[in-house]
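All protein chains of the complex are present and in place, except for one that has been dropped.
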Amino acid sequence: MTRRHDAVLIAAIVAAFALVSLGGEAFDAIGLASWFLMIVLVSMSILHPLAATYAAVVALAAAASGAVALALVLRSGAHGAIGLSLGAFATSCVMWRALERLSSLSRTGGWLVLAVPLFFGVWLIYLWELVTVGFAIPSVLLPPPSQIAGVLASSLGVLGEDFVQTFIRSMIPGYVIGCGAGFLVGVLVDRVPFLQRGLLPVGNLVSALPIVGIAPIMVMWFGFDWPSKAAVVVIMTFFPMLVNTIAGLAALGRIERDLMRTYAASYRQTLLSARLPAALPFIFNALKLNSTLALIGAIVAEFFGTPIVGMGFRISASVGRMDIPLVWATITVAAVAGSAAYGAVALVERSLTFWHPSFRKAS
Amino acid sequence: MMMDETIGTAPARSSRRRTRREGSVLPVLAVVLALIVIWYGGAVWLNAASVLDRYERAGRQGWSTSELLADTMSMERPVLPAPHQVLSELQRTVVDVPVTSRRSLVYHGWVTVSSALLGFVFGTLLGIVLAVGIVHIRTLERSLMPWIIASQTIPILAIAPMIIVVLGSLGFVGLVPKAIISAYLCFFPVTIGMVKGLSSPDPMHLDLVRTYNATTAQIFWKLRWPSSLAFLFASLKVAVALAMVGAIVGELPTGAQAGLGARLLSGSYYGQTVQIWAALIVAAVLAGLCVGAVGLAERVTLYRMGGRA
Partner (left out) sequence: MDDLPAPQSEVTRPAAGGAPAAVEIHDLNLVFDAADAPVRALSEVNLTVGKGDFVSLIGPSGCGKTTLLRVIADLEHATSGTVLVNGVTPEAARLARAYGYVFQAPALYAWRTVLRNITLPLEIMGLPRDERLQRARRVLELVNLTGFERKFPWQLSGGMQQRVSIARALSFDPALLLMDEPFGALDEIIRDHLNEQLLRLWQRTGKTVVFVTHSIPEAVFLSTRIVVMSPRPGRIIDVIDSRLPPDRTLDIRESAEFAEIAHRVRAGLRAGHSYDDG
């Protein structure tokens, strides 16, 4: 085990030295110092293994100094495919080791569990910036994160309006109506097993279909503006919710159902006190799934025709003008909005279904 | 006490499938029949306004209900085409036309399905590789999994246009860009399902195999892989449907000439409602066929593994 870890670090050191010998002149004083700091810290951790927490901190510090050094080199305008690759490789090895240390630390849980994917994400963005700037990749192809951030900052007004149009006006009403209708129909159908047996396969089939295809039809029925997009969202979210409600209502165990029978409980009492709570995990599964489907539906529906506002419009218009950084900025807004929606649903789920085995660490 | 399975994750309970299928043929038919009736009703209701409009402009004084009904169901550009209109359009573009012609929906369907299937294969392979990595390398699990889950909140379909255009400017047109979109949509359910499946063996089984001093590879091929197959097929069914969606959406942005998405787009530009519906039906049927094919493969595999078919 240790040998494999050391091999990674040794590879990093070799690459680091290779970089210095090849392109040492590209480093300025501070950069060179950072780079050597990284080499020193890495050698230290190979020769003198430390306790887990210290080792993680050392590894992170090493990766950070390597990253700073490379960033400074780039800022000074140096290029060079081999050098950059060596540098990226070396620092990535060190970062990987840091992540390994962190993830073995995070076994105890707590905030460390979040730290690992967070650092990983930050590292990916750093590499992205490094590669796009260092290899001079045309921004039409893949813009660097710094440029995207700049465009985002300068287009906040436009993006804000797009957000309101797509997220607030199209997605949310559609989501609420679609999920609500799916739930209600699922409950109504619960009393008629014949309908259930018919609707479940049909519902499963329909949720697998490319629903976005009905967007042009919705435009024809409801016009260009947000109602047609909301209608697409309604249809997209209805079926997963219906299928999961039906499955959830059937989830109560046989013993629990017999228990209600021994209490001579009415249908309504059984539904409210036993079957609906047991159905909540399924219902939230659908709600989470629908939160991503709804956003996708609202945006893609706008590809089919929309007034000149909306995230989907912004994307297709920007693509037409080859303004790719703006496309990425819109995607960032959409991603943040989508994650926030999903996270909100997940939080509500956690508070309402805290009792479910998947949330309990004990079992 | 209660099942903690949720839909779309754990595999179907195959032992109850036969009885359930026997009981569900009739209800499904009944529901489909009811839907067709509602469809006809909707067509009449939605088209009536424009038919009455037309009567007024033509100066007709009296009209009988049966005339109205007949006219609502045979409009050129209906708000909602009646089922038989769609059927005759399907007949026209599927049956009556040679498969290689550009007017054939079979041709367009093939264009879409081929890129969907290519993307499906890539996405599945990527998903399986990622899942194997995640299950065996803990660092990968801790750092990558949250991002994989987060990736689904990024509406990839929304950046389909960009991918198409960017790759187009690099010289990749046609099949490959659409396949990439489909692959991106596919890999997520496969990854999630396989991670669940590969980690599904009972700790008891894992302990047993360790007492045999089995290597990681042996444990993988003899224990983890067979246990994951049920999960794999459940994810494949979701993935193949998503691949179809990806291929269709990939045809939208650049005004592609071929494919079902292109037909949808041109139908919407020229107000050809019946064309839109026909393309949708073909897309639905193809998606259903793909899912059915995966289901068939699933049953064959599980049967050969001793599952109760």
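Note that the chains are named A and B in the order they appear, and that numbering of residues resets to 1 at the start of each chain.
Going forward, contacts are C-beta pairs under 8 Å (C-beta built on N, C-alpha and C of every residue); 3 or more make two chains touch, one makes a residue touch a chain.
None of these values were measured; they are calculated from a predicted model.
**Q** So one chain is hidden, and I want to know which residue out of A:Val57, A:Leu127, A:Ala274 or A:Met322 touches that hidden chain in the complete assembly.
**A** Residue touching the chain left out of view: A:Ala274.
**Q** Given the contact definition stated above, which residue among A:Arg75, A:Arg261 or A:Arg350 touches the chain not shown here?
**A** Considering the complete complex, A:Arg261 is the one touching the chain left out.
**Q** Determine and list the subunit A residues touching the chain excluded from the picture.
**A** Subunit A touches the chain not shown through residues 253, 255-256, 258-265, 269, 273-274, 277, 353, 355-357, 360, 362-363.
Here is the rule we use: only the chains that are shown with their structure count from here on.
**Q** What's the distance between the Cα centroids of subunit A and subunit B, rounded to whole Å?
**A** Subunit A and subunit B have C-alpha centres separated by 22 Å.
**Q** Which residues, counting only subunit A, touch subunit B once they are in their complex?
**A** Subunit A residues touching subunit B: 96, 99-100, 102-104, 106, 113, 116-117, 119-121, 124, 140-142, 194-202, 205, 208-210, 212-217, 219-221, 243-244, 247, 251-253, 255-256, 278, 281-282, 285-286, 289, 291-292, 295-296, 299-300, 303-305, 311-312, 315-316, 319, 322, 324, 327-328, 330-331, 334-335, 338-339, 341-342, 356-358.
**Q** What residues of subunit B sit close enough to touch subunit A in their complex?
**A** 1-4, 6-9, 20, 23-24, 26-32, 35, 46, 79-80, 138-139, 141-147, 150, 152-159, 161-162, 165-166, 169-170, 237-238, 241, 244-245, 248-249, 252-253, 260-261, 264-265, 267-268, 271, 273, 276-277, 279-280, 283-284, 287-288, 291
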